[in-house]
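Below you'll find the structure I mean.
Just one protein chain is left out here, and the rest sit where they should.
So, chain A:
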């Protein structure tokens, strides 16, 4: 669980830096991709749950 949280912090940190690099307008375009990355990461949590 803690590893998952640490991974989430890394992912969001990378996304924050990417967002700053891209700038305001391009960030709007890349937002679906960023959300997809978060979605895929959250799916990993479900596989970590006991019984799955």
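Please note the rule applied: contacts are C-beta pairs under 8 Å (C-beta built on N, C-alpha and C of every residue); 3 or more make two chains touch, one makes a residue touch a chain; residues count from 1.
The rule is simple: contacts and distances are computed from a predicted model.
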item	value
Listed names "Electron transport complex protein RnfA", "Stage III sporulation protein AE", "Endospore germination permease" or "ABC-type quaternary amine transporter", with the criterion being the UniProt name of the chain not displayed	"Stage III sporulation protein AE"
Touching residues on chain A - with respect to the absent chain	1-2, 5, 8-9, 12-13, 15-17, 19-20, 23-24, 27, 31, 34-35, 38
